[in-house]
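Removed: one protein chain of the complex. Kept in place: all other protein chains.
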Amino acid sequence: MKIAIPADDKNIDSTVCQSFGRTPYFLTYDTGTETVEFIDNSAASSQGGAGIKAAQAIVDSKVSAILTPRCGQNAAEVLTAAGILIYKTESSSIKESLAAFKEKRLGLLQEIHAGFHGHGG
Amino acid sequence: MKQLLILSGKGGTGKTTVASAFIRLSEAKAYADCDVDAPNLHLITKHSKTPSRKDYYGMPKAEIDPDICINCGKCMENCRFDAIRVNERSHFVDAFGCEGCGVCEFVCPVNAVSLHPSVAGDLMLFKEGPVTFSTAQLKMGSGTTGMLVSQVKKQMKEASGDIELAIVDGSPGIGCPVIASLSGADMVLIVAEPSLSGISDMERIIKTARIFGVIIAVCVNKSDTNPDNANRIKDFCKLEGIPYAGSIPFDYMAVKAVNKGMSIADIDCPSGAAVKEVFNKTMLLLFAEGRHSQK
Partner (left out) sequence: MPGFTDMAVKNLKIAILSGKGGTGKTLLSVNLASAAIASVYVDCDVEEPNGHLFFKPQWNIEKEISVKIPQVDPQKCNGCKKCVEFCKFNALAYINEKLKIFDDVCHSCGGCLLVCPQDALSERKKAVGTLSVGDSEGVHVLSGMMQTGIASGIPIIKELLYQCGSYKDDRPIFIDCPPGSACIVMESIKDADYCLLAAEPTIFGRHNLEMVWSLVKLFKKPHSVVINKCVDQSDPTEEFCKKNGIKILDKIPFDVELGTLNSNGKIAARESKKYRDLFSSLLEKIYREVSHEAAVNSER
């Protein structure tokens, strides 16, 4: 299966980006072939709705799961609608996070941080 | 890093006065002013060096080339923001009203319209040794304040590295700049004012902050200006299960200090003593469950 993780640099030795929507890159990893690729995140410079745009790019790249420290409500809606699982990373190292995923040590992300959705109504 | 955000709902309750005192008391190595419309924190926190500046680009703005425009009026007909006008020569865009949606560019039959990047504000970063102060000034009449607020916080996080506490001075209201500042905050301290307006606004900001699931606490500033209302706020907090962080009396010495660019924690005065108590209670709440490894 193919998984993705937000990356601060185009380098497997770099750190996990703290923001999903505005990460500069996504690193994709195929657990079967162990191939690593990078996607430029065009949503990083978006005026608004970055999470949605980034999530759309992830959906379009046929990824089955993402590993991220945080995820906003809008992005989570897109990913969940596409059936993509969202796992919570613990470490800031990409390599560590990938290893943790393979060894089934990562849990699903529970706290989705809010977007603008009118809960105040 | 734990992020403490100071909000109020109503303007003028004392966010910046409290935030600057907290910064002094905690010796926080990172702080930010997210009231990008009317930033004031820099007037109290002293910085000798000039900051590094960056243009902030909001939504692009449309421009109509008068030489190509055939005055068909399709742009004006389709603009939902009343941002297109006519003069003797051609149709033109009112940059203040333009939201950068691109509809006019799409409907123009002769390609007279194009979208251009537009500077909507000024980002500033002060970095002195281990201390990082991030702030910004929105150009008047601009929108996309939320995006600028996000950039102020991002700038602060990136420049400060691994530190324990960051303090963020928020903006009044409950709209997009406030929502943007709530994202990523671990705790919100609401500075309330004991007036009818203050109580009404406090309730609305609490409702807004609750959407984010952050720890919320309330303190009352200028509490002695209306003790009855101050007690109403205390009772409200008890009823709602919101921790009450204390009260700060109105203090002429505070006004004097702030006018001299000092925080109330810098001088010996009643409000200074009271804010120390509020600070201690706030820190206990913020660090109560121990540190998270992320954020």
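For reference, chains read A and B in written order, and residue numbers begin at 1 within each chain.
Convention: a contact is a pair of C-beta atoms (placed from the backbone, for glycine too) under 8 Å apart; a residue touches a chain by one contact, two chains touch by 3 or more.
Please read these numbers as outputs of a predicted model, since none were measured by experiment.
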| item | value |
| --- | --- |
| Per the touch definition above, residue among B:I211, B:I248, B:A265 or B:M283 touching the missing chain | B:I211 |
| Touch criterion as defined above, residue of A:L27, A:I52, A:I66 or A:L109 at the omitted chain | A:I52 |
| Selected residue (touches chain absent from view) among B:I70, B:V86 or B:L196 | B:L196 |
| Interface with the unshown chain - residue positions in chain A | 43, 46-50, 52-53, 55-56, 59, 74, 77-78, 81-83, 115-121 |
| Chain B, residues in touch with the chain not shown (by the definition above) | 9-13, 16, 37-38, 40, 43, 59-60, 78, 80-81, 96, 99-103, 106-107, 138, 140-143, 145-146, 171-176, 179, 193-198, 200-201, 204, 207-208, 211, 225-226, 229, 252, 255-256, 258-259, 261 |
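Operating definition for what follows: only the chains that are shown with their structure count from here on.
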| item | value |
| --- | --- |
| Computed distance of Cα centres, chain B from chain A, in Å | 28 |
| Residues of chain B that touch chain A when the two form their complex | 58-59, 100, 144, 146-147, 154, 157, 179, 182-184, 207-208, 211-213, 293-295 |
| Chain B partner contacts - residues on chain A that touch it in the complex | 18-19, 22, 47-48, 69-70, 72, 89-90, 92, 111, 113-114, 116-117, 119-120 |
